[in-house]
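If you scroll down you'll find the structure; I have some questions about it.
A protein chain is absent from this complex, but the other protein chains hold their places.
Chain naming follows the written order as A, B and C, and within any one chain the residues start at number 1.
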Amino acid sequence: MSLTLHIAVQHEDFDPAVEAARLTDGRPGVGALVQFTGFCRDEGGRLSALELEHYPGMAEAELQRIAEDAVGRFLLIGLSVIHRYGKIMPGERIVLVSATSSHRQAAFDGANYVMDFLKTAAPFWKKEHNADGSHGAWVAAKDEDDSARDKWGKE
Amino acid sequence: MSLTLHIAVQHEDFDPAVEAARLTDGRPGVGALVQFTGFCRDEGGRLSALELEHYPGMAEAELQRIAEDAVGRFLLIGLSVIHRYGKIMPGERIVLVSATSSHRQAAFDGANYVMDFLKTAAPFWKKEHNADGSHGAWVAAKDEDDSARDKWGKE
Amino acid sequence: MMVKIVYFAWVREKIGKGEEELDLPAEVTTVADLLTYLKTLGEEYDEALKFPEAVRVALNQEHAHHSEKIAGVREIGIFPPMTGG
Partner (left out) sequence: MMVKIVYFAWVREKIGKGEEELDLPAEVTTVADLLTYLKTLGEEYDEALKFPEAVRVALNQEHAHHSEKIAGVREIGIFPPMTGG
């Protein structure tokens, strides 16, 4: 069965149903689809927006590397990774990872793996816009994201 | 924040976008949504359909028990579980689990946990319809599903 | 004791009915007793329950171990291991 791999870095919003169809239409061997969607939170009303900066070129290349690792490791049938940049408001989607496989655990693990490595290795940075108009800070990287990545062991 | 919990057992197909909206619209504290969709496979062309039988009343009650366990264990903000019954063709959706939380690992774990317990405890049974018209067999339970469930430890 | 028994999947097919009301003898007190008793009701029951440990049982729509007592239960479900999802 041929592999479907889709990577996109864009400002525009995306449609999870379109990615689901991309990975499942005409593929009766697919038994499981896992989709992860990451949203901009308002942090209890503190934030008015997030500004997402990225390294053009490297962002796409790094997502491609992570996606290929996941496909090989979990024997996925299809994988789609879309990450937005620019100004994103609370409640809006930031990232979508869709993974298909014959059986459910590979699809769960594939999507989870991509998110863990995306968080720690894909060149994106978030700056906060405060709801009260004060100067927003760059979001700091979290040790727990490194721990989450390390649960997959060494390559 | 109030919890959203939705359980449905139905013959009709469902729309993952409707469940995503149910769990995220007007909820700016949601940072992560994981959706698992299970599909009817054709097993390499061998099957023409699956017939899903269920125990009316108990199926809903058991899904509700599993869902409440998952919400409490992973501190989910929302959880929706929909399972179809009746005749389902290859490529069609059978089950959808949608889980939301502030952070990604809880949403992944919540959806994964529900699927593991749904597989082994929700009263649904699959009978195969063979593409060649021969008498189809009841699908046998798999030891690997018990192992998948047991990874969550004792309650 | 009158009880409603419901059968599913291949248990239902082998016994040849989806449900029935039975008046259980007083000595049938546990799930295991019930399965043993049902095997005496006919060849189709004996065939369906040939390996009693292979079937699952629910009391009032909740999973139950074969050692559990059935006193006061209104509905008993008997079925193979589940294969949904």
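Note that a residue touches a chain if its C-beta (ideal position, glycine included) is under 8 Å from a C-beta of that chain, and two chains touch if they have at least 3 such contacts.
Note that the structure is predicted; figures quoted are calculated from it, not measured.
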- Specify the shown partners of the omitted chain in the complete complex. A
- Message: Out of A:A49, A:A107 or A:A122, which residue would touch the omitted chain in the full complex?
- Response: A:A122
- Could you list which residues of chain A touch the chain missing from the display? 38, 52-55, 57-58, 61-62, 83, 94-95, 115, 118-127, 138-141
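FYI, only the chains that are shown with their structure count from here on.
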- Message: Based on mean C-alpha positions, I'd like to know which chain lies farthest from chain C.
- Response: A
- Query: Where the centres are mean C-alpha positions, what is the separation of chain A from chain B, in Å?
  - Reply: 23
- Note on the structure: Averaging C-alpha coordinates per chain, one finds the centres of chain B and chain C separated by a number of Å equal to 26
- Message: I need the residues of chain C touching at least two other chains; which ones are they?
- Response: 85
- Query: For chain B, what residues touch not just one other chain but two or more?
  - Reply: 38, 115
